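This structure is in structure tokens; I'll ask about it shortly.
One protein chain is absent from this view; the other protein chains keep their places.
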Amino acid sequence: MSQEKLNRFFIALMIHSTQTGVVIFTLPRIIATHFGANGWVALIIMFFLVSLNIMLINSVYRLGKGQSVFAILKSGLPRFLLIPIYLVLGSGLAMVGCLVVKQYVLIYQMLIFPQTPDMLLKLVIDILVFIFVTKGIYTMSKANFFFLFLLFLMIPFSIVFIQNMDLSRMTPFLFQEGNDLGKGIISMYGAFMGYELSIFLFPYAEKGKKWLKYIHLGNGLTLFIYLLVTILCFGFFNYKELVHLSFPLLDMFGYLRFPFVERIQNFLYSFFLLSIIFTSGMYYWCSQSVFTAMIPKLHWKWALFFLIGITYFIAYIPKSLIIVEKWFGFLSYFQLGVAIGLPLLALLALLLKKGRQAHA
Amino acid sequence: MLRKTGLLSAVCLLLLTSCSQDQHILERIGYIRTAGYDLQEGGKLKITLSVPLIINEASQTFQTDEILTTVATSSKEARIKLSRKTSRNLVSGQLRTILFNTDLAKQGLHKHMDTLLRDPSISKLTELVIVDGSAHEIMTSKYSGHPRTAQYIDRLLKKEFNMETTPRILLHEFFRDYYDDGKDPIATMLRKSGNDLELNGIALFRNDKYITKLPPEDIFYFSIMYQNQGRGEFTVVTERPEMKSITFTAINSRKKIKIKKNQNGKYVANIGLKIEGGVLEYIGNLDLSTSDKNKLEGIMSEYISQQAKRIVGKLQHNRTDSLGIGQHVRNKMSYKAWKDTDWEDIYANMDIQVHAKFMIKNFGNFYD
């Protein structure tokens, strides 16, 4: 009864959850490698760039008066142009959703289950994602609240880490000894990706413009979490050591010791499965919404099933973590395109429509 | 709906046949608790692994630990060789202590530590110990009156860390300081003395090479300069009649390292220490409840300053920057200047002052 519209705070949580994922484990190392000493400052710069992009998406909502992005594009641009765009868009989104899971599974396999075939773990996660997405976007947002609640329970651990931090380890230098700045920027941008999916949420959010601020809130929450983790890592280890640690956050978690259990880093890593399910689910959901906009007669659950199935088999191709990261590199360009290109396209469509109406 | 649940249950049945390859069922694995490395001729290592035994595995013996020894070039190669001898799957997830022989440490530890960093199952909370003598001998001896050897070593070290009698050095701190160019790592030292194991001082490293050690009597003075103490005890014995022997407890100390540039452009370091403690035992001719207390505090402050300065001198002489003075100097320079300096050189010749201020917090139950 009261489920017609997504709660604004939940939208913020959804955006935050889509943005964070496995990248939180490798982020301190990437920043240390590419940006060098005190590289976490770059996160703040990236945050502002992303905020500009979010404002672009907000403007599409305002000018389009809250219509769904597909309605805007259909009314503005001719169909023969839209079909290839939708195809590329839908498949790209599905591939991102698939690779997110594959990366998580490969890391899991390396850490904990070396002999288990990673595609088996991926199958389990894909089944979970399928069950998750078929419940609809409202259930997804409600479940996400519980997922994030469990994940945020880890934040108080930072008090233990702060005790071990020494500020003098974080040298006063800025951005020294980093190399390959371009790759670093792309990786860091990839860490913030996820906000572009807010463009697909237009028809499900409440009327009015208040909820647009909450996308910024979600982005800000992501920044907070990333800063917390990165600054703690930079203080806990020093930036030269960070370059050599594959997953600094896991090592930091490994430092916790309780009287009844210790070495809980693998247990905590398992809880990030919840974040992965949501990120992947969100990408698949957006992908199936693209395909159902393209082919209206297709029932959305069937579209989802085929998407997950096909991408599952494509995921057999990259066999190692390095290849997956390379693929992610390519997909980051695609995501950049979606984040900037899709709102621009929508604005173009609106302009064309207005132009046509003015002439008519 | 029915068909969907049927499909799911079929998949679930499939999964039931899965993950059995990765099982590490607790009683069927041999988790290594202590690993010891000795130098062998020809540059090879003699590696000793200690795996605890449980009743089912050691039914007819009084052995509590299974000790496996072999000679190999690297630790994982040793593990593969040794797993041919034992009935259990050797895993490293519960590794608690690693012992390195001093001769091996003198050659540089970095190449032996590669697996400690690479293996995800080895925790960073593993204790790192340098031993005088043979690690193999320490691990294979039985210490009557003490728990099983592996547990004994682990508990001894943990207790020392908890009581803050010696700085807490685990793998994490070692690697962190190793990679930091403004600080050199340190490690705890153990040796066998009679029928017991004894904490034998602190091993000083330059980068990853063992240089020298600080004897146990100096640990306290080093430790108050190394970190802020929250607990601990120490004893001072002198020839002076006011202070034949005095023991303090509940030590609370704060350190502050300040770097200044003097007129010549050289850096001067000033280590300021504020220590307070309660008197537990006093053999001397002063009355603590009178103004003699201030006199005693003055004497103590001077004594501590002297001892600390002596230790700093020793560190400088050996060019091991174990206190991390380099970090503070670095924070005062620009990046380029830091890269251009030869820190080791400057450190050996730097003027480092130590000022300690000691305060007696209370003098116990006895009023004199």
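Letters A and B mark the chains in the order given here, with residues in each chain numbered from 1 onward.
The rule we apply is simple: a contact is a pair of C-beta atoms (placed from the backbone, for glycine too) under 8 Å apart; a residue touches a chain by one contact, two chains touch by 3 or more.
By our rule, contacts and distances are computed from a predicted model.
K.L.:
Can you pick, from "GerA spore germination protein", "Sulfur oxidation protein SoxZ", "Xanthine dehydrogenase family protein molybdopterin-binding subunit" or "NADH-quinone oxidoreductase subunit D", the UniProt name of the chain not shown?
P.N.:
The missing chain's protein name, per its UniProt entry, is "GerA spore germination protein".
K.L.:
Of the listed residues A:F9, A:F175 or A:F306, which contacts the missing chain in the full complex?
P.N.:
Among A:F9, A:F175 or A:F306, only A:F9 touches the chain that is not shown.
K.L.:
Would you indicate which residue among A:Y61, A:Y86, A:F132 or A:Y255 is in contact with the undisplayed chain?
P.N.:
Checking each option in A:Y61, A:Y86, A:F132 or A:Y255, the one touching the absent chain turns out to be A:F132.
K.L.:
For the chain that's not shown, point to the residue among A:K74, A:K142 or A:K353 touching it.
P.N.:
Selected residue, touching the omitted chain: A:K142.
K.L.:
Tell me where the left-out chain touches chain B, residue by residue.
P.N.:
1-4, 15-16, 18-19, 22-27, 29, 31, 52, 54-57, 91, 93-94, 96, 121, 123, 151, 154
K.L.:
Please give every residue of chain A in contact with the chain that is not shown.
P.N.:
Here the touching residues of chain A are 1-3, 7, 9-10, 108, 112-113, 121, 124-125, 128, 131-132, 134-136, 139-143, 145-147, 149-150, 257-264, 266-267, 270-271, 273-274, 277, 299, 301-302.
Here, only the chains that are shown with their structure count from here on.
K.L.:
Centre to centre, by mean C-alpha position, how many angstrom separate chain A and chain B?
P.N.:
So the centre of chain A lies 41 Å away from the centre of chain B.
K.L.:
Residue numbers of chain B touching chain A in their complex, please.
P.N.:
Those in contact with chain A are residues 8, 11, 15, 18-19, 21-22, 93, 117, 120, 123-125, 172, 175-176, 178-181, 324, 327-328, 330-331, 334-335, 338.
K.L.:
What part of chain A is in contact with chain B in the complex they form?
P.N.:
It comes out as residues 37, 110-116, 120, 123-124, 127, 168-169, 171-173, 176, 236-238, 240-241, 244-245, 250-251, 254-255, 257, 262-263.
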